[in-house]
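A protein chain is absent from this complex, but the other protein chains hold their places.
Coming up: subunit A.
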Amino acid sequence: MSIIEVSNLKKSYEKLDVLKGITFNVNKNDVVAVVGPSGSGKSTMLRSLVHLEEISGGSIRVSGEDLVKDGVYSKPQEIKRITSKMGMVFQHFNLFPHLTVKENLELAPRMARKEENSVIQRRSTELLEKIGLTDKATAYPANLSGGQKQRVAIARALMMGPEILLFDEPTSALDPELTGEVLQVMKKLAEDQMTMIVVTHEMGFAKEVANRAIFMDNGEIIETGHPDELFTNPKFERTRSFLIRSLK
C-alpha cells in the first residue's frame, strides 16, 4: 500500500523551475534512496513533503490523506496533522543547542503532544539506548561529535513516533570516519521496518539498505528501480554519467 503518493509535483522560484512535475509512490516499509547531482531538486522534493517548501502545483498524499491536491493545500490544522506523520533528519542536524540531549528529545513530545512525563521519559531512555548515547543524556550538542549529533537528531525525530522518516543528506556534513555510525543507526531502523526516504550521496548505503532508488536530475525523475539494477545497469545516459562521476 502506498503511504506517500506524489503526482506531478511542481515547484518554481520566479522563473526558475526547480521541480518539473515529479511523480512517485512510496510503499509502507520501503527504504527509498534519492540520488542525483546537487541542484537536481532532491532536497526541495523532500522538504515539500513536510511542508518546509510550498509547492507550485501537483498533489501530495500521505497515508491516504491529501496534503496538497492539484496545487491546493489543505487547511493549516490538517497540514499540521498530516505532516506530523513524518519525521525529518537534516543535513546540519539542527539540534537545539541550548538544550541537553535528553531535553532535545523530550521538548516536542512535551510541548506539542502534551504527553505524560513518565511515558516521555521511558521513550527517551529507550531511544538513547538504541542510538548508543545513554551516557550523553545530559551533554549539550556542542560537546558531541558530528556523528553523535546526527544520531541524537534521529532519536529526536523518532520520539514523535513517525510513520515515515525523511533524511536530507544525513551524512554530508560529517567527516568520512563518522558516517558509519549514522548509517549503522539507519540500517537498524530499516531492519525495524521503518519507512524511509533518504536523499544521499552514499551509494554504498543506498545499495545495501534501500529497496528502491530514484535518480533525479534537473528537477525531474530520470529513472527509478532497485538499487542493484539502477546502479549497475542504468537505462539512461544521464544516470550512467552521474554514476561514473560520483563513483570516482
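Just a few scattered comments:
Keep in mind that, in the parts below, a contact is a pair of C-beta atoms (placed from the backbone, for glycine too) under 8 Å apart; a residue touches a chain by one contact, two chains touch by 3 or more; residues count from 1.
The criterion applied here is as follows: contacts and distances are computed from a predicted model.
Of "Pyridoxal 5'-phosphate synthase subunit PdxT", "Amino acid ABC transporter permease", "1,2-phenylacetyl-CoA epoxidase subunit B" or "Acyl carrier protein", only "Amino acid ABC transporter permease" is the UniProt protein name of the chain excluded from the display. Only one residue in the set A:F90, A:F167 or A:F242 touches the chain that does not appear here, and it is A:F90.
Among the residues A:M1, A:L16, A:V72 or A:M111, only A:M111 touches the chain that is left out of the figure. One of A:A137, A:M160 or A:L243 touches the chain omitted from the figure, and that residue is A:M160. The omitted chain makes contact with subunit A at the following residues, 50-52, 80, 83-84, 86-88, 90, 92, 94-98, 107-108, 111-113, 140-143, 156-157, 160.
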